[in-house]
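Removed from the display is one protein chain of the complex; every other protein chain stays in position.
The block that comes next holds chain A.
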Amino acid sequence: MATVATSSFQKHRDGPPDKPPAPHTGKRRLSRQRAPWWFVLPALAFFAFVVLVPSAQGGWWAFTDWDGISPVKHFVGLDQFRTLWHDQAARDAVGTTLLAALSITIVQNAIGLLLALGVNAHLKSRNILRVLFFAPAVITPVVTAYLWKYLYAPEGAINALLKTVGLGFLRQDWLGDPDVALWSVVAVVVWQFAGYSMVIFLAGLQSIPQEIYEAAAVDGAGPVRRFWSVIRPMLAPAITINLMLSIIGGLKLFDQVWVMTQGGPGGATDTLSTVIYKQAFQFNKYGYSIAMGLVLTLFVIVVSGLQYGYLSRQEKKNS
């Protein structure tokens, strides 16, 4: 999704998407006048009802003490945010969310890129591998989370496998140990979506003309040099898309955590999304929950804005 936002901004920046028509294309003007403006109304109505209005309400309710039941909402100014600032659990959740988003972004894209480079080579099994690596991305996250919960159990498949291959000393209580649990959750997300990153990188790789590789090889560039100086710059759009997608997905992380640990043990895997859910639907602290939602919103906007600004400068430099 983030991607989409990215490229749309890009279009706006790189020049208006709809340049004024050249004078001789009178026909073109006809279609522009004839596209009925009211065609946007039904979409706008749904969008306003589901996203715009509730988001604006949320922005306002974050400054009230509303409990979700009573009809009155008292304006409390920044009280909720002050509480948030002093709430150790909430601060931990912010830290956990950022850490998870960052590590998911790095590991998922590194693996996705390696898979794409591998599958892009002339392997006999490349089609099967491509289908296999991408498959987890279409599976319901609730299902993969349960599957992994079983795999991670102390007497589960991963510990059994480690013992079988002689790495028994690595056995862990993967979800029960507060120091390990977050990384276990991150690994599940990476396993599920590395194939997604791979597919986007692969599309980028396949858009690079074969001659460019060959020219670089003829000029005596080794594989590493070829990757860094030839492939990487041409992959820049795919890199931007992938980084945006994974960081925003990581910031909103909920399903996998909720199914596998519900934020435990001892809050070690609580993310902003799970805390928002708990505060609202288990503790009826709606105003507080929405204040956290607003914090999450700011994180998403700031992080994706910074990232987009940086990456598009890189893209420009390369082109």
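In the analysis below, a contact is a pair of C-beta atoms (placed from the backbone, for glycine too) under 8 Å apart; a residue touches a chain by one contact, two chains touch by 3 or more; residues count from 1.
Here is the rule we go by: contacts and distances are computed from a predicted model.
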Which of the following names does UniProt give to the chain that is not shown: "NADH-quinone oxidoreductase subunit K", "Carbohydrate ABC transporter permease", "ATP-binding cassette domain-containing protein" or "Ferredoxin-NADP reductase"?
"Carbohydrate ABC transporter permease"
Residue touching the undisplayed chain, where the options are A:L84, A:A101, A:L115 or A:L311:
A:L115
Looking at A:W85, A:Y146 or A:W228, which makes contact with the chain not pictured?
A:Y146
Could I get the residues of chain A that touch the absent chain, sorted low to high?
1-12, 16-18, 20-21, 27-28, 30-32, 34-37, 39-40, 42-44, 46-55, 57-59, 61, 68, 115, 118-119, 121-125, 128-144, 146-148, 150-151, 155-157, 160-161, 164, 191, 195-196, 199-200, 202-203, 210, 213-214, 217, 237, 241, 245, 248, 251-252, 254-255, 258-259, 272-273, 276-277, 280-281, 286, 289-290, 293-294, 296-297, 300-301, 304
